[in-house]
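A single protein chain has been removed from this complex, and every other one stays in its place.
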Amino acid sequence: MKDLFAVIMLSGIYGLLSASFFVAMDAVDVAFTEAAVGAGISTLLMLVVITMTGRKEKPTRHKPISALFVVIITGGLLIYGTLDMPYFGAADAPIHNHTSPRYINDSMQEIGIPNIVTSVLASYRAFDTFGEVVVIFTAGIGVLAMLSVARRKEDEDDEIASINDSMHQQHLVIRIVAKMLIPFILLFALYVQFHGDFGPGGGFQAGVIFAAAIILYAMLFGLATARRVINQTFIQLIAAIGVLLYGCVGLVSLMNGGNFFDYNVLSSDPIAGQHLGILIIEWGVGCTVASVMVIIFFNFAGRRQFQSLKKQTKHTESSK
Amino acid sequence: MDTVITISSGFFILVGCFLCFSGGVGLLRFPDFYTRMHAVGVTDTLGAGMILIGLMFISSDILVFAKLVMILLLTLLIGPTTSHVLAKAAYHNGLMPKALNKLKKNNDKEANSSTL
Partner (left out) sequence: MLIAATLAIFVTMILAIVRGITGPTLYDRILAVNMFGTKTVLLIALLGFVMGRPEFLDIAIVYALINFISVIGVLRYSDTDQFNHTPPQNEQTEKER
């Protein structure tokens, strides 16, 4: 399929579909993430990218046979590797013997949170999650380093704003509906953030939903307006603070005489300590994810606007 | 009382499913974009509403009921809006209905023949 737009639409459908089978397999948290990230944000970001790069796939000149060869060999080796593994769903597989039963049986006494996924993610494997947050933060930094456009002068900003205004005069209905919906979306994101201990949800999903609301605002009311509401430097600060908050919880637990990310020592009562640690960590994750998503979108869209502005000025100069 | 609830919820869900399915068939079978849009836009909102109301009848506790009401309100708000915006964007970007296209061609031919 050469039409990249159709590819993006189909990948959006794929995101929705894969989330539905995660639901069917009872992996509610994964389905939640897939719905918010795979079907929502990544589709949007890819769309912004293809508006910059062009809609048609370039014809490839090189012959991909050698690549196919490598892929077949690697795939064959990987499949060969899986032959040693226990069968899917086998009751005597090692994972069903020590790790899973421990989480399922003991997490309620040790951590005291009904949602086992959250307790595994934020407490038992806090180090893993810290790595994930750092990866997201690094992605944000990478986008900033490569795509950030130097601040323009104010009059140019106004010009962009006026272009946007004329462009969005036609979107009256959708603007009003979005105005009604955005507070609800933000509230729902907070609900997901704090309800993560009891049901599906948590910092990652909440961050993405929060960012989606801001992106919706930026799409409908113009980037310049959104930038006036949410300052770029402020948001970079928030992204860094989220990671630091997460790391600091680990440091505090070290100083209180426990291991890194051992929340038991955060409070006099171990379970209260666990609750406190998970709450703060989820906050850190939520802050970082939301602000990095917004940073990525702002920079992509800002780059695009910059390009179109350049084209326009060139056009007017040539016509003069 | 129980049978009344079961029957009414079943009725609503059945009607909703029929509407959704007919919308799907319309999406597949109708000749051009605007007619497909009509099929989907009309049946989607009503069908979803019917199914959600049917589920409300058999919901066990008040929180589930409230969430269903929330989803219903969201679909009522979102469905017509997206239909409106889609149709508007398509029309603005020059996608013409099939019937209108034929008319236009005929008019063009007539105009050309009259000038010649």
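Annotations
Per-chain numbering from 1; labels A and B assigned in written order.
Following the convention adopted for this analysis, a residue touches a chain if its C-beta (ideal position, glycine included) is under 8 Å from a C-beta of that chain, and two chains touch if they have at least 3 such contacts.
Note that this is a predicted model, so its numbers are computed, not measured.
Only one of the listed residues, A:Val133, A:Leu181 or A:Val294, touches the absent chain: A:Leu181. Among the residues A:Thr118, A:Gln205 or A:Asn299, only A:Gln205 touches the chain that is left out of the figure.
Listed by residue number, the positions of chain A touching the unshown chain are 5-6, 9-10, 12-13, 16-17, 19-20, 23-24, 26, 28, 31-32, 35-36, 39-40, 43-44, 47-48, 51, 54-55, 167, 174, 178, 181, 185, 188, 192, 195, 199-201, 205, 209, 212-213, 215-216, 219-220, 308. Mapped onto chain B, the interface with the missing chain covers residues 10, 13-14, 16-18, 20-21, 23-25, 27-28, 33, 36-37, 40, 44, 47-48, 51-52, 55, 58-61, 64, 67-68, 70-71, 74-75, 78-79, 81-82, 85-86, 89-90, 92-95.
What we mean here is this: only the chains that are shown with their structure count from here on.
Look at where the CA atoms of chain A average out and do the same for chain B: the two points lie 31 Å apart.
Chain A makes touch with chain B in their complex at residues 170-171, 173-174, 177, 180-181. If you check the complex, the residues on chain B that touch chain A are 77-78, 81, 84-85, 88, 92.
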